[in-house]
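Provided herewith is a single structure, encoded as structure tokens, for subsequent inquiry.
Shown here: the complex without one of its protein chains, the others still in place.
The chains carry the letters A and B, assigned in the order they are written, with residues numbered from 1 in each.
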Amino acid sequence: MNELLNCTALELGSAIRKGEVSIPEVTSLALEAAGTNPNNAFITLTSEAAMARAEELQKHLAEANSPLYGVPMAVKDNICVQDVPATCASKILGGFRPPYDATAWEQMLAGGAVSIGKTNMDEFAMGSTTETSFYGAVQNPWDSGRVPGGSSGGSAAATAARTCWYALGSDTGGSIRQPASYCGVTGVKPTYGTVSRYGLIAYASSLDQIGPLARDAADCAAILDLLQKKDPRDGTSLEMPGAGTLLQSLTGDVRGLKIGIPAECFGDGLDPQVRKAVLEVAEVLKRRGAEVQELSFPVMKYVVPTYYIIACAEASSNLSRFDGVKYGWRAEGYEGLTDLYQKTRTQGFGTEVKRRILLGTFVLSSGYYDAYYRKALQVKSLIRDAFRSAFDNCDLLLTPVAPTTAPHLGESLSDPLQMYLSDIYTVSVNLAGLPGLSMPCGRDDNGMPIGAQLIGPHFGEATLLNAAYGYQQDTDWHKKAPKGGARA
Amino acid sequence: MTVTPEIVDYISELSRLSLEPEEKASMTAQLEQIVGYMDVLTQLDTAAVEPLSHVFPLKNVLREDVVVPSRERAELLANAPVPDQEAFLVPRTVD
Partner (left out) sequence: MTWETVIGLETHVELATKTKIFCGCTTAFGGAPNTHCCPVCTGMPGTLPVLNRKVLEFAVKAGLALNCEITRYTKFDRKNYFYPDLPKAYQISQLYLPICRNGAVDIGGGKTIRIHELHMEEDAGKLVHDPWIDQTRADYNRCGVPLIEIVTEPDFRTAEEVIAYLEKLKETLQYLGVSDCKMQEGSLRCDVNLSIRPMGSDTMGTRTEMKNLNSFKAVSRAIAYEARRQAERIEEGKRVIQETRRWDENKDASFAMRSKENAQDYRYFPEPDIPPIELSEEWLQSLKDDLPELAEEKRARYQSQYGLPPYDCQMITSDKALADFFEALVDLGTAPKQASNWIMGEVLAVLSARALEAKDMPLSPKTLAKLIAMVQAGRLNRNTAVKVFEAIFDADADPEAYAAAHGLEQVRDTALVESVVDAVLADNPKSVEDYRSGKQKAFGFLVGQVMRQLKGQGDPKAVNEILRSRLS
């Protein structure tokens, strides 16, 4: 593998600005690595546009305004890039080319990003394995017989396989953190509202958030410095205190930092190897001067049902607009309006999407709203309160990202409830709108990466990233690449 | 909670999905299992808890009443699966 492909985004950015490498040079390197679409990580490669963009950026190198200027990356296929197909890995969006850029993508463009393409994902971000994609499953670069996690599986696989230096993903219930964990990369789900959702094709509006998947915490900080900005086009967007200063705030100094370990996150159902590796993170941080304390998080058993009720309810409404009339794919052989709707939606959506639409329709329907949807909103309030009291006593929480390492392809979809339950450590973060970070912290007996999750209070990104940065000073899990890197 | 085939028919109709008999049978069983699991929430007493729809205390996000030029019609219609110069086309609607 070319050494350049193995360096971090910040290292490459620095080399670009020093003139040691040119942007077109590294862009064609990435395009070459992505050329055979290793691991099926991409749905669309935008080679020509990427090269044109690279040449343009190279011309204006003197005006480089961010440490990521000219660094090639990739964008999850539910984030709109003007005139480039946005499929959400669904048949129903076939042919759709958005006539607008997502605000988050505009922010990256302003920082000199070069996109090489759109990454594969679970259909409409619904899944934990990237097997529900209409464009085929993504393979884990560490073991092509295993899943990369999901739903941002393409972004995680492309980053892990050194096909590009970082990627944008989206996280509704763990869709950045869990694939980052399965693929051995670092990923952040930012505080809700700090990254604009305009142009992110909605799964569950109150939970969705765009964030980075990258080599390490410092890269994530640099990406977030570009992404986090209040957007007048998104009514739920917020001003992040200290936005744009995350990278410069990284010191690795965690002395006196109070790290909470929720007992409920290390109990039954957790793979012992994962448990050991995650708890070892606490030891590393302790050696750097952090204080570690166990605490109780009593609402754990309610987080998964609460998440699925709320996410599916919103999804059932958000996905109603896909009806074969305004954009995307339309079924053939319909008779009349209702039949057009039914044929298009029945044939255009995959099974997992249909399951969640039906579930969401059920919990909102007359007679069940109070028992399920309203109840879930009440429990959401209790979950928020539980985090509040946890953060009264500590600065960060340390938990696993997932109960196991990456399962084999084909193992998960047959038992949807089991698959939903594997989201137990990540979904509560979205329900409470908190920032969460996933970073590699070990490998299991099969050599598959294990991830640890750090959870912070609202706007706690600086603390999260600094702890991860400190951890990564003393460990090298984040530096490990899958054998051979990109594989066909 | 029992998820009956009638409930599945009803929510399929509401969401404009028409499942094949086999798909419907497996979907009914899975939904029953999932909804049954969700019933764990009934263990929690939430009588005194206000439903929380927006997690941030953000409020009053408003824009000014200033006209922004509309988009070119051709750009808006470009993605329509059935092409037309001026509108989106659908089968005849009943009144």
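The rule we apply is simple: contacts are C-beta pairs under 8 Å (C-beta built on N, C-alpha and C of every residue); 3 or more make two chains touch, one makes a residue touch a chain.
Every value quoted in this text rests on a predicted model; they were computed, and no experiment measured them.
S.K.: Tell me which stretches of chain A touch the chain missing from the display.
M.R.: On the chain A side, contact with the omitted chain comes from 78-80, 86, 88, 93, 96, 98-100, 102, 197-202, 204-206, 232-236, 313-314, 316-317, 320-323, 325-327, 337-338, 341, 361, 364-366, 369, 373, 377.
S.K.: Which parts of chain B face the unshown chain closely enough to count as touching?
M.R.: 10, 13-14, 16, 53-54, 56, 58-68, 70-71, 73, 76-77, 82, 84, 86-95
We adopt the following convention: only the chains that are shown with their structure count from here on.
S.K.: Roughly how many whole angstrom separate the Cα centroids of chain A and chain B?
M.R.: Result: the chain centres lie 23 Å from each other.
S.K.: Which residues of chain A touch chain B once you look at their complex with the stated criterion?
M.R.: Interface residues on the chain A side: 95-97, 99, 192-193, 206, 232, 235-236, 238, 301-302, 304-306, 308-309, 316, 320, 323-330, 334-338, 340-343, 345-346, 349, 351, 354-355, 357-359, 361-362, 365, 371-372, 374-382, 384, 416-417, 420, 431-433, 458.
S.K.: For the complex, give me every residue of chain B touching chain A.
M.R.: Spelled out, the residues of chain B in touch with chain A are 3, 7-8, 10-12, 14-19, 23, 27, 30-31, 33-35, 37-38, 40-42, 44, 46, 49-56, 58, 61, 63, 71, 75-76, 78-82, 88-94.
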